[in-house]
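A single protein chain has been omitted; all remaining protein chains appear in their positions.
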Amino acid sequence: MLTITKTPKCYVGGKFIRSESGAVYPVHDASGGFLANIPSCSRKDLRNAVEAAAKAGPGWAARSPYNRAQILYRLGEMLESRADEMAAALACGEQRASAGSGPGAADEVRASIGRIVHFAGWADKYEQVLGSVNPVASPHFNFTVTEPMGIVAVLAPEEAPLLALLTLILPAITSGNAVVALASESRPDAAILLGEILAVSDLPGGVVNLLTGSREGLIDTFATHEHLRAVTASATRAEATTLQQGAAESVKRVVLHDPATDWLAADHESPWPIRDFVEAKTVWHPIGA
Amino acid sequence: MIQRPALLRLLDEVGTVDAVGVEERAAKFATRSIKRESKRFGLRLAASMVDLTTLEGKDTPGKVASLCRKALRAHDTVEVPPVAAVCVYPTMVRAAVGALAGSSVRVASVATAFPSGQAPIKSRLAEVKAAVADGADEIDMVIQRGAFLAGDLVRVRDEIERVRDACGEATLKVILETGELETYDNIRAASFLAMRVLRPGDFIKTSTGKTSANATLANHQVMIEAIRDHYLASGTEIAMKPAGGIRNAKEALHFLVAVKETLGDAWLNNRRYRFGASSLLNDLVRQLVKQETGAYQAPWNFTENAGGY
Partner (left out) sequence: MAPKSKKAKNAKKAKNADNSKTPKDADKGGKGDRGQAAAARKPARELLFGDLWEFDPAPESADPRIEESYGLFINGRFSAPKSRKHFTSVSPRDGAALSRIASAGKADVNAAYLAAARAFAKWSQLPGRERGKFLFRIARLLQDRSREFAVAETLDGGKPIKESRDFDLPMAAAHFFYHAGWADKLDYLAPGRRCEPLGVVGQVIPWNFPLLMLAWKLAPALAAGNTVVLKPAETTSITALKFASILQDAGLPPGVVNIVTGAGDTGAEVVNHPKAAKVAFTGSTEVGKLIQRSLAGSGKRLTLELGGKAANIVFADAPLDQAVEGIVNGIFFNQGHVCCAGSRLLVQESIAGLIVDKLRDRLAVLRVGDPLDKNTDVGAINSGEQLDKIRELVQSGIDEGAEIHQPKCRLPEKGWYFPPTLFSGVTQSHRIAREEIFGPVLSILTFRTPAEAIEKANNTAYGLSAGVWTDKGSRILKMAAELKAGVVWANTYNRFDPSSPFGGYKESGFGREGGKHGLLDYLKLG
């Protein structure tokens, strides 16, 4: 009996979509056989994803930190419950990879779950590390709090297609940003599955939007879309130049990772990546009766 | 019906004051640099605004007479205008009236159980009437700070009215005793409470000079802003008198700068503005002499109690 295959879809605004352009690109298994048609998202899809993020972002930012923590932890639970399936999806992509394939499917899933749990815990704590009460000389109460920037663009690298993607997304959403992410182009399998996991994680639709498609074709729009307030990527020098030049038009924040980054490394787990996607706001008020 | 306490209702009407903000504003007046002719003008103006005051248990008619001579002619050689008034206890009014007869200098008397105000209203009113009968041109009364702080604003206002009526033709000065009101909100509210029953040309006044907290540029600012707002809203021109603690000419000039930049030129005269002070005149004269001669003056030529040092 013929098994039916699952049509790969992107996850945008809490819905599973194909590209508005109708374009797809095929991915193959290790032996070169056809596996699936992946949506090749257009600039317009990206724009729609930004709209979806803009709609969901304020509500997400307004959730209590405790609530965000629980929802992120729930995401970890959901990934754990489908760990084997995710490992298979990663393995699928791994076989496809030409060289330098990354951490290995099972390890990558374990590390990803760990990373989710780590950031879930930060949601109601990072403010106590990043914020401050400032001892000014005048009779004023002065404090600095952090706020999410808004919508953050994520360009995931080709390798470690789940762990790297989550490592770039998690610091942004922990503080209440919404994300529009472009998955690994050659190994989108994990991102497709991650969309399904996000959908049942209690994370409001639109907070994380996952696109698949051509990195080269979309990078310029990611760089120049003014509603995106920050962009983070593991980027080559040429890509970095494109991103930073495009970002300059709207003074967008650009956070780059060395392509040689070890995504398993412990230094990805700290409050400092969260700092990359928050604005520090300082408030003054006089003290007087 | 739920009714907010009277003080809060009054503050709803007249607005509140931010303490740090008003102190910052006040501090800026003290950075004005008054030089040469503008200094001479300011010193003379300040001298003409002095309510030369003696409020001691040991006051005698002789001492008051001596003070009145100083009020009329503060210095032998340098021209100093006569002060605005001599301010004494009711028992000394007659002595002052006698000494100042025929001059422009007015006789002011504190009354109403100064400085505490803690006497029955009947006796306070009788005291006012007696002082006026003895020839006082101006009466400096104290408000019931206890009643104000307890929220009995009606009583405070009622008493001001009754004292005003007892004054007859005499000018009334209402002492808020800002140091005991403690907050700027209270000072602003009390200013309006008083001004709403005062006549044009009556005064509100900061302090008795008998507590440790005296006139400051900040509580003075709150009061002159209240006078300004009351004037712009009602057309009634209330006069201002800071008192207590203003001992040197430089401070007095800072107060006058505040008046110039808050109330404007119409308040820069002794019908609208006074300094209640016992020793300020000495320093004003000392600085005027310095302006004339160019030499800094030793204190003992200008005050009775500078000590021997």
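The first chain written gets the first letter, and so on, giving A and B; residue counts start at 1 in each chain.
Basically, a contact is a pair of C-beta atoms (placed from the backbone, for glycine too) under 8 Å apart; a residue touches a chain by one contact, two chains touch by 3 or more.
In this text, all values refer to a predicted model and were calculated from it rather than measured experimentally.
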Checklist entry - What chains on display are touched by the one that is not shown? => result A, B
Checklist entry - Of the listed residues A:S21, A:Q95 or A:S132, which contacts the missing chain in the full complex? => result A:S132
Next on the checklist: Among B:I187, B:L217 or B:L263, exactly one should touch the missing chain; which is it?
Outcome noted: B:L263
Checklist entry - Of B:D18, B:D59 or B:D134, which one is in contact with the hidden chain? => result B:D18
Item to check | Contact set of chain B toward the excluded chain (per top definition) | outcome: 12-18, 20-22, 24-25, 31-39, 41-42, 45, 154-155, 157-158, 161, 192, 196-197, 225, 228-236, 256, 260-261, 263-266, 268
Checklist entry - Going by the touch rule given at the top, which residues of chain A touch the chain that is not shown? => result 129, 132, 134-138, 140, 142, 144, 147, 149, 229, 237-238, 240-245, 247-251, 253, 270, 272, 275, 279-286
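Assume only the chains that are shown with their structure count from here on.
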Next on the checklist: Using the touch definition from the top, list the residues of chain A that touch chain B in their complex.
Outcome noted: 138-140, 286-289
Checklist outcome for this item: So, in the complex, the side of chain B touching chain A is made of residues 18-21, 23, 182-183
